[in-house]
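For this view, one protein chain was removed and the others were kept in their places.
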Amino acid sequence: MSLEDRHHTDTAPGDEYGEEDIAKGLRGYFIGLVLASLLTVASFAILHAHFVWAPAIPVALLVFAIAQMGVHLVFFLHITTGPDNTNNVMALAFGVLIVVLLFGGSVWIMNNMNRNMMPPMSASPQAPAMPMHH
Amino acid sequence: MLGKLTWDAIPLSQPVPLIASGVVGLVILGVLSWIVFGGHLPYLWREWITSVDHKRIGVMYCILALVMLIRGFSDAILMRSQQALAYQSPGYLPPEHYDQIFSAHGTIMIFFGAMPFIIGLMNFVVPLQLGVRDVAFPTLNSVSFWLTATGALLVNVSLVIGEFARTGWWPSPPLSEITYSPGVGVDYYLWAIQISGVGTLMSGVNLVTTILKMRAPGMSYLRMPMFCWTSLASNLLIVAAFPILTATLAMLILDRYLGFHFFTDEAGGNSMMFMNLFWAWGHPEVYILALPAYGIFSEVISTFSGKPLFAYRSMVGATMAIFVLAFMVWLHHFFTMGAGGDVNGIFAVTSMIIAVPTGVKIFDWLFTMYGGRIRLTTPMLWSLAFMITFVVGGATGVLLAIPTADFVLHNSMFLVAHFHNVMVSAVLFGAFAGYTYWFPKAFGFRLDEWWGKTAFWFSVAGYVIVFTPFYVLGLMGMTRRMQHYDVDGWRPWILIAGFGVIVMLVGVICQIVQLVVSIRRRESLRDVTGDPWDGRSLEWATSSPPPVFNFAVMPRVEGEEAYWAIKQRAREQARLRDEPDYEPVEMPLNSPTGFICAFFSTLIGFAMIWHIWWLALVGLAGAFATFVVFAWRDRVEYEIPAASVARINRANRATRAQALEHAERRAA
Partner (left out) sequence: MTDALALQPQARVRTDPNHLGHHARAGEGHAKATGRGTGGPSSKRIIVGYGFWIFLLSDIVMFAAFFSAYAVLQTGTAGGPTGAELFDLQNVALETGFLLISSFVCGVAGLALAAKRHLIFQAGMALTFLFGAAFLLLEAREFLDLVDRGAGPTRSAFLSAFFTLVGCHGLHVSAGLLWLLTMMAQVATKGIRPEILRRVLCFSLFWHALDIVWVAVFTVVYLMGSIA
């Protein structure tokens, strides 16, 4: 299938466009496996790495996680930026937007709520007095 | 053996639920007897219960909605009458009942009244407007409907066996936790919503896929009818928002059943988080309901003004803007919970911004009407009433979006007035407009106009009389959900509202009478050609009701208002377009999967509510088995031969040719 044709067809998510060569397909999965493994090892390793500034470690973990998700998407799920994959990428972008809004929004809101409304944290759990329910 | 279920669960000592369930029980028994002994069961099973046809499923959704709207309205009558009587007196409904009634009212109206109505209309109309034969996943569609029906069934069973939640329609902790609501009421709510929520989510996936991947050749995105755009936005919101509700209610279930501490007051739980997550679903939910209603108004106003929709692209833009913004405003439901000025301020701004695209739509509708030849049919009347009353509701919404104002008005009757204003104006009026507009397409005869207009006037008048006093009461300081009150100054307004609900009741009765009269007079109201309103979109290109395959051949679309272009060309050339080359059509087989799956889901829901664990496992196993059996089907489709397709199509062409000739002779 020519590159021209990619403008005129659609690919189901998870399908690879016009790929019929088994060897090439296997190679893609192998690369994905290797990259994902490397990123996983890196994540575990950097946790207690003394040569990294401590506050940067969570950021590094986040970056590695996002990179690994990208590796899964590209090599295992065959999501590409080709015109045949536009709909799939749009849907994914929509999902990511909702996740960011929900997660980010909730954490931000609840942090503010807790700071303003919760009793000060102490060593032992405090159960605030509750009014009787009628 | 039977968990918590005992004979005490039946409210033998409480007259109100006993009488209500008695009446309902008799009605159900009567209907079932008529079906079974009248020999209608095979027809019903074959043509409706196991149907995977989007048109049949859409109709069933709407029937469920209408029945549940009546149930929700009867709760409203109880509430209005209780408040009218309860000035310095306990009224006739003790608090533990009144609490269940207002909780049931909200739950039923939103989840089992408005949602099924809107989803039903989308189900029926969208494939027809897109020029395709069915939705993307027909059997899944059937499953979705029957799961929704299961939820409705469970809520109604709570009237007879056990009790309903007393927490309001959003069960906020700590009141909804097991400590303060030890009964089964909250559990009924939780399982009914969880099960029907799965159905709604599946419906969302179904319609998104249909709109994005299945359209007639030539129908690009910017040639879709406006109703399809709003349905797309609404279903994308369903896909994005309902999982949040599922997760949140699951957390509450875990708290109640397994002693988890998500929202408890001890062991580190955070009850405020429930409200945050609930309303992250709750706000998109109102747009899930309102956006298709806007779409219905676009169709109706355009058709009955005889003009294409004004500034179609701005309408699409406004719809997508509302859709994106819907996920950025949810905190305005709990300004007073204590997030602080910064957070409140940001969400106040976004809440005010979201009013703008709706304003764009109102102007576009007005400009559509301007210069058109307006026909004041019943759907058009509903649309006009919507435009006038919704602007008030929207304005009060912007007012409430100001946190300082909201601190005074939160959870007062002002809020109740606002959300009923927008919900009734947009969703209910839209649903009734759509119901009247598409009724002839579904059943082949129109609804009686006189009764329609009478119902309209009584309903709108009643609605105004009930809810305008609420604004006043809110400003006077009256809180929502009051079982009795002592304040002198509130009395006249509450009495006016009580009178208003009687006027609304007359409107509801008129709607029922309209249906009965129309059925009896259906021959004189017959829609012969399939195009009773001089419509502009593709559903009017089919007969009324459409054949099971919708279109003999998928139409080729060459502009917006696909059908209007076809019709105008036919009028100019004084003949119908050429007969297509007929080919055999493959349609999906009917399947009892949906109904049986819902049966097992009802078992699971009921069992979990009453802690009958073995029964829940049986239900789970049964549901899985149903799927496996469905997956092992060898035959999934049946073929309609080209000759039958031709015969059915030619019959409709004959009536249309006749009408065209008739028009020619009159013009000459």
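In order of appearance the chains are A and B, and numbering begins at 1 in each one.
Please note the rule applied: a residue touches a chain if its C-beta (ideal position, glycine included) is under 8 Å from a C-beta of that chain, and two chains touch if they have at least 3 such contacts.
Here the structure is a predicted model, which is why all the values come from computation and not from measurement.
Q: Decide which residue listed in B:Gly91, B:Gly106, B:Gly183 or B:Pro243 touches the omitted chain of the complex.
A: Touches the omitted chain: B:Pro243.
Q: So one chain is hidden, and I want to know which residue out of B:Met273, B:Ala442 or B:Val645 touches that hidden chain in the complete assembly.
A: Of the listed residues, the one touching the omitted chain is B:Met273.
Q: Mind listing the chain B residues that contact the chain we can't see here?
A: Contact residues on chain B toward the absent chain are 132, 136-137, 201, 204-206, 208-209, 212-222, 239-244, 246-248, 250-251, 254-255, 258-262, 264, 266-270, 273, 277, 280, 306, 308-309, 311-313, 524-525, 528-529, 531-535, 554, 556-561, 565, 567-569, 571-572, 624, 628, 631-632, 636, 656, 659-660, 662-663, 666-667.
Q: Which residue numbers on chain A touch the omitted chain?
A: Given the touch definition above, chain A has residues 7-15, 20, 22, 25-26, 29-30, 32-33, 36-37, 40, 43-44, 47, 57-58, 61-62, 64-65, 68-69, 72-73, 76-77, 83-84, 86-88, 91-92, 94-95, 98-99, 102-103, 106-107, 110, 114, 121, 123-125 touching the missing chain.
Assume only the chains that are shown with their structure count from here on.
Q: What is the distance in Å between the mean C-alpha positions of chain A and chain B?
A: Distance between chain centres, rounded to whole Å: 34 Å.
Q: Can you tell me which positions in chain B touch chain A when the two form their complex?
A: Residues of chain B touching chain A: 95, 174-175, 180, 212-213, 236, 240, 244, 265-268, 270, 272-273, 276-277, 280, 327-328, 330-331, 337-340, 342-343.
Q: Could you please specify the touching residues of chain A with respect to chain B in the complex?
A: 10, 87, 94-95, 97-98, 101-102, 105-106, 108-110, 112-118, 125, 127-128, 130, 133-134
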